[in-house]
Structure formats: C-alpha cells, structure tokens
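Let me begin by presenting the structure, written as structure tokens, before commenting on it.
A single protein chain has been omitted; all remaining protein chains appear in their positions.
Here is subunit A:
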Amino acid sequence: MEMEQSGMFMPAQTVGTVLCCICGVAMPPNPANMCVRCLRSRVDITEGLIRHAAIVYCPECHSYLQPPRTWIRGLEPESKELLAFCLRRLRLPQRRIRLVHAEFIWTEPHSKRLRLRLRVQAEALHGAILEQAHMVELTVHDRLCDNCTRAQANPDQWSAVVQLRQLVQHRRTFFYLEQLILRHGAAVRAIRIAEADHGLDFFFGSRSHATKFVDFINGVAPIRFRNDKQLVSHDVKSSVYNYKHTFSVEISPVCREDLICLPPKLANALGNLGPLVLCTRVTNSIALLDPLTLRSAFLDANQYWRAPFKSLLTSRQLVEYIVLDIEVESAEVHIGGSKYVMAHAQVARITDFGKNDTMFTIRTHLGHLLNPGDYALGYDLYSANNNDFDIDQHKNLVLPETILVKKSYQEKQSKKRGKARTWKVKNLNMEVDTTSKGRNDEKRNTEYEEFLRDLEENPEMRFNISLYRNKEYQPSEAASTADGDDIPSIPLEELLADLDLSEDEGNQNGENMDE
C-alpha cells in the first residue's frame, strides 16, 4: 500500500484458483489450502466450549446468582444485561477464541431454559481463521436468595425499633407527622408500624434504617432520644453479636396554639419575654410569641430539653368568644412569616352572650383578622384554675382575662359539615390495636376532623404535606356563593393529582401541580 502511495508502479495482481487438496474443488488459495467445507469438516474450533451451563434464579426478587454470593437484580429476560451475564458464566477461552456475535434464541419463559447462539472465530490449522456458530443451552434453577429466605422464614423479624412518644392528651402531632413521613418517604424501610398509646412504634430490619428515621424526626420535631440494645444471640467463634436496638424518642409536649407560662429563668434568658406566651409553630424548634408585646423567640430542641416546661393551657381548653368591638392600636408587624396587628378588643364569651353582660376588654394580636361580629377562640384565664408551679414563681404577675388565639369559622362551617372536601390525604398503614382499653374511636375521629380543618386554615402547615385531589368530590348544585370567601379553603393549584396506575379508564398522569 505504501509503495502505491509513493508513486511506484505496481503491476496488477489477480489471485488465481487452486484446487482444494482434499476435494478438488477450485477455490482461491487460503492459508490452509483446503476449501471451507473440507476445513470445517476436519477442524472443529468450538471443541473446548461448554454447551450446557446452569444459572440460579430467585423467583421472589427476580435476581440471578453470581457465585459465590452476589445476587444481581434487574436482569430482564432477553435483555443485553442478561446476555452479558450469561456470557460471563460460559467462561469462553479468550486467548484462543474470539466472540463475534451472540444472541438469544427465544424459549418459553416457563421452560426454565435459556438458549444462546454464538458465532466464534478461531484459528484453524496453518493460520486460516474459521468462523463457526455455536449453540449453548443454559438451565435456570430456582433458589431463594438469602434475603428472601430470611424474609420468608420470619417476616416480622425486626432488629431495631423507634418508639415515638408525646405525653399529651391528643394525637394531632402524630397526624401531622404521619403526613410528613408519607411526603418524605421516611418509613419505606419500616417492616411494621404499630400504634401505641401516646405514640407510634416503627420497626426496622437494621439499625442504620432506624438511625436514619430518627435523624429525619430530629429535623422535623423537637425531640430527645436514647438508644438501647438487647443481646439476642452471639456467635462465639466469629464474635458476631446480634442485637435488638431500641430508640426511645420523646417529642416535646408543647404544641401549636398552646398557652405557656415560661419559668422565670427562661423568661429572663429570652430577654424578659412576658411569662405568658403562645406557641405559634413547632418544627425542630419551638416558636413562641408574646401576644401582648408581639415579641417572639425561638427555642431549639436542645434549649428546650435542658429546662423542659409544660403548657399552661392546651387547645382543648379553647373557649369561643364573640368580638363586640375592635380598635387597631399599632401597625402591621411581620414576625416569622406571619403578620400581626395589635388591637384593643371587647369580647364576650358565647356562653355569656345574650345571657348576661360579662364583657372583657383585652389586648389581642389578631387585629388584622377580627371585625366586630366575628367569632374567635381564646383561652379563658378569668375563670381558669391554674395549678402551675411556674406561675407561682412569678411574683407580681397580672394575668390578662382572655387571650385570643385564632378566628373561628365554627358557625359557618357547621353548614358545611357533612360535605365532602375537594382534597384528601393519604395514610400510613399502621397496625391499630383495637382491643386495648382506653381507646375512644369517636374522640379519634373528631380529632382527625379538627386536624383536617387545621390544614385548611393554615397554609404554612400545608407546606410539607402532599394533598391529593379527591375524585369523589362533586361540587353541589346549590353553589355556595352565599358562604362566600370567608371560609378558608385550599386552592386547586396546591393539590396534587393522584397518580393512578390502574388499568381501567384512561390513565391520569400525575402532573405535579405543586406550588
């Protein structure tokens, strides 16, 4: 070739024909000087290759064994990954033989046989290269892999448990946590979830999963926890110890909308925050708001648990008031994402309204929401009997008669009671112990209703939760224009369309319409 390029004259070279030395047929000369058929009949280049092999398959998790111990998942039938896996099992001698082509021959899936057709090239005698087809049959043996055997032998076998507890009289926190966990998928590794009184138990297969879950909860609630282990078994020869690990997690009892009287030391540390504060938000830190001075503070989980305190009054003790008169006092103040306006208000309890003349003149932070004639929920300190150690600690403390907490839509919502909502939430599948004493299903349901109503009213609470469009909702013919826009409801843009993978009707794709 180089000589031609350099311009030298190369005479034409036509290849002649010789006779094959065995059969005498005319052929162009090749290194073996035999025609292909004679060569093939004499030399079999696939001599050392195996024709039958066995592979092991786990029918539970659809994985194939790569000896000695690895199980490979995700090998679809007739895929190129499966082809590569089978070729590795055949142990082709790479030095002598070159693989040119490999493909599957179709077999019935239940026949437990895989057939491959390979084309190999190898050197036959005298340097002639021969190409030959080679069939291999692989037998598939079924065997459960180690993980599946363990799972099948004892499906309830757990080795770590996270026990979440909160010592309060309601389960609102756990409803909220349930939605958070669903949204972030923190409990996908849990083997079992069980309800206990005052909390939930999550069972995991390994300690690392449990630790990861505890870390997640640490990021969303102010907790303290401890970790203990119990020896289950012990292999003397290899010194391997099997434990059951228990994580006891306690969530702080302070919840949203609780009225708290801070202990004097803590009030001083927070800058003389008025001893009576409202808890506005609980994430992994507690947000406190002084309703009379509109000052706020944040308490870290560590700070809280160093000097834990209980709430003075919880949202169960909220009483309904009607606002008779309101006078805005100060301008709008933005604290932590929400706005408050200081106002003087004249309120009366609903129970007193119309029956007697008991009125209270109070200062409230809800000036931006309330108008005369509105209903509000608040704490009745006038008639409450406080048996709190911290209150007694404060000398010269004057308690206001009422502290309003939130606006109430009770009256209007009573008309809506029974109507379906446009949205719904999903639930974790928990094991509920229905036989234990002290369970009150009705109380549970009302609490859940209140939780859903809370979700409607508070956009910031909805932030971390996935809400789905309720397919069963039909807007009623009698359009509720009269109810108007007073009642907070969840706008349609916030709802996720639920991904429906069922085969009937047209599939509705889950477009994420998240805000």
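Criterion: contacts are C-beta pairs under 8 Å (C-beta built on N, C-alpha and C of every residue); 3 or more make two chains touch, one makes a residue touch a chain; residues count from 1.
Here is the rule we use: contacts and distances are computed from a predicted model.
K.L.:
Looking at UniProt, which of "Nicotinamide-nucleotide adenylyltransferase", "Eukaryotic translation initiation factor 6", "Protein O-linked-mannose beta-1,2-N-acetylglucosaminyltransferase" or "FAD-binding PCMH-type domain-containing protein" names the chain that isn't shown?
P.N.:
"Eukaryotic translation initiation factor 6"
K.L.:
Check the options A:20, A:164 or A:266 and report the residue that touches the missing chain.
P.N.:
A:20
K.L.:
To test your reading of the contact rule: which positions on subunit A touch the chain that is missing from view?
P.N.:
Looking at subunit A, the ones touching the missing chain are residues 11-16, 18-24, 29, 32-34, 126.
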